[in-house]
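Every protein chain of the complex appears in place save one, which is left out.
Labels run A and B following the written order; every chain starts at residue 1.
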Amino acid sequence: MNLDWIKKITIAASLIVASGLPGAVAEATTVTLLNVSYDPTRELYQSENTAFAKYWQKQTGQTVQISQSHGGSGKQARAVIEGLDADVVTLALAYDIDAISDSKLLPANWQTRLANNSTPYTSTIVFVVRKGNPKKIKGWEDIVKPGVSVITPNPKTSGGARWNYLAAWGYKQKQSGSAVQAKTFIKALYKNVPVLDTGARGSTLTFAQRGLGDVLLAWENEAHLILKEFGSDKFEIVAPAVSILAEPPVAIVDKNVARHGTRKVAEAYLNFLYTPQAQEIIAQNSYRPRNPATLKKYAANFPNIKLFTLNEVFGNWRTAQKTHFNDGGVFDQIYLP
Amino acid sequence: MLKPQPPESTLIVKKRISDPLPVQIVLIGLTLLFFIGFIFLPLGLVFAQAFSKGWEYYLEAIREPYAIESVKLTLTTVAIVVPLNAFFGVTAAWAITKFNFRGKATLKTLLDLPFAVSPVIAGLIFVLLVGSRTPFGSWLGEQGIKIIFSTPGIVIATLFVTFPFVARELIPLMEAQGRDEEEAALTLGARGWQIFGKITLPNIRWGLLYGMILCSARSIGEFGAVSVVSGHIRGQTNTIPLHVEILYSEYNFAASFAVASILVFLALLTVGVKVTLEKQFQKNSFHH
Partner (left out) sequence: MTLFQKKRRNILPGFGLSMGYTVFYLSAIVIVPLSMIFFNTIPMGWEPFIHAVTAPRVLASYRLSFSTALFAALFDGGVGLLTAWVLVRYRFPGRQFLDALVDLPFALPTAVAGICFATLYSPVGWLGETLTKWNIEIINTPTGIVVALIFIGFPFVVRTIQPVLEEVEQEIEEAAQCLGATRWQTFRKILLPHLFPALLTGSTLAFARGIGEYGSVIFIAGNLPMKTEIAPLMIMSKLDQFDYAGASAVALVLLVISFSMLLLLNAVQEWQQKEYR
């Protein structure tokens, strides 16, 4: 390839772009971070970034600018592997960060580096139904009944969809004690699914805006957002008795922060997420905070659901991924005639 | 390769035989029906949603800094892509139509290839080529050259997607025109560049212009391939189509469609430019 040419274009293009970008020319006291995240956290990190910028300015006098990139969790992980310059990743599931660690951008033990499995907040999977709950959906058994239409995204392309699937499977396996029954249950569930959008937000739109389906499986935080955005007079949240403890982890991308010289601020950013101030923002965005005091304060927002962890039922993410979602896995099998 | 409107006299000739009025009405009606279903309704939806919260909200949405950044990035991309592909299109058309050589058919097929490649693949190949998983990509990274997930990546992916447009417009046109005029000029002692500038270029200018318009329309709107190589960093690597998608998945429908309407305006603008130029040309040629 002609490198010179590429270089020239790069320079020309960046000049054009830079000339129009106020503040793109970094001052010495400005540091920039790139947080690569999954889809539903846009609103959360917008607030957290503002709060952290204030906090960091006070602590060090440095201005910090945090850029955001959002998309499907797996796609975002792939982008980081392929060279997207993330200082920190905040993804939907540990498997995606495992994949990044496989390409040696961060150490394999990344999940032990921060408290609570490197997850500053948790969430779970709940149901969203239309106002008045016309199909009388109370728990997991109701959504596999014939005639109930369920909206959930494609577990192959969406992290949230994998949590949905694992929540359903885990419920049945714990209730019946049998993986075979869990598989039958999952099969019945996906028989009720008329559309598999590629991402969680796509499913929400299908359900809320296009009026398809009787029940939407969603992150708890997304469920609250739906009520806020589309009207609590149109939808209501149903909390099943049992569900999964979803732990979306965060991590520093060691190789990238070393190159940018941003390790200190990146570490501070992730640690900041555990502070009471940040936990408060987390709770306000309907994620379940780790801090017991904050959780107590917002207890009214978080119905009492019996939560099981992924490791309890599936061992770990790599096994779960391999058994259920990789090509030829259980999810593929349930669609084969 | 739209030609300028023929002068009046030929217009009359053209009008001499035509279909009976009822046939015309039926055919125009059918065309309109298709346009209503497939063009006007989506277009109407875009504008209905864009203005669903009123003028002020609309103006605010398109003046928002991230929206402006995305417009800048898209226009930058177009400004790089269109001249490069236009230059290539002219060169390739010259090589293919003015000379005989073996393998011409295969070469023509290869030129068309990007039309037939899925946008998903179009993005993927550049990630596979210069992404940091590859030796070449990681070497580039060490040199401090960023391609994927920054502007050059977006430019290259767009170059690929819009690659054939100009060449495809010019080749049939230049084939039909033949090379007699150029060869005559050559025997009269004209130099290569003179021949091209004085004879070929005036002959192909409408085809060239039209190819460039299609090329820019497609560069403005490309979503799939660019989405793969963009990295989706707000205010930095989001083109207009990507920004539209982000706003949409933030449930910010009115703003999303407002930004989408910019794309519609840009598309109409390019075509408007074409029509004006054609009219201008027509006027000038009458005065001769």
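To be clear about the criterion, a residue touches a chain if its C-beta (ideal position, glycine included) is under 8 Å from a C-beta of that chain, and two chains touch if they have at least 3 such contacts.
Computed from a predicted model, the values in this text were never measured in an experiment.
The residue touching the chain not shown here, chosen from A:113, A:135 or A:156, is A:156.
Listed here are the chain A residues that touch the chain not shown: 1-2, 72, 74-75, 77-78, 81, 99, 154, 156-157, 193-198, 202, 209-212, 321, 325-328, 332, 335-337.
Annotation for chain B: contacts to the undisplayed chain at residues 1-3, 13-20, 23-24, 27-28, 30-32, 34-35, 38-39, 41-43, 45-46, 88, 91-92, 94-96, 98-101, 105-121, 124-126, 128-129, 133, 156, 159-160, 163, 172-173, 175-176, 178-179, 182-183, 186, 191-192, 195-196, 213-214, 217-218, 220-224, 227, 240-241, 244-245, 248, 260, 263-264, 266-268, 270-272, 275.
What we mean here is this: only the chains that are shown with their structure count from here on.
Centres computed as Cα averages put chain A at a distance of 37 Å from chain B.
On the side of chain A, the complex with chain B involves touching residues 3, 6-7, 9-10, 12-14, 16-17, 20-21, 34, 39, 42-43, 67-71, 79, 81-85, 103, 199, 201-202, 204-205, 209, 225, 229-230.
Those residues of chain B whose C-beta lies close enough to touch chain A in the complex are 69, 72-73, 76, 79-80, 127, 131-133, 137, 141, 145-152, 155, 231-236, 246, 248-251, 253.
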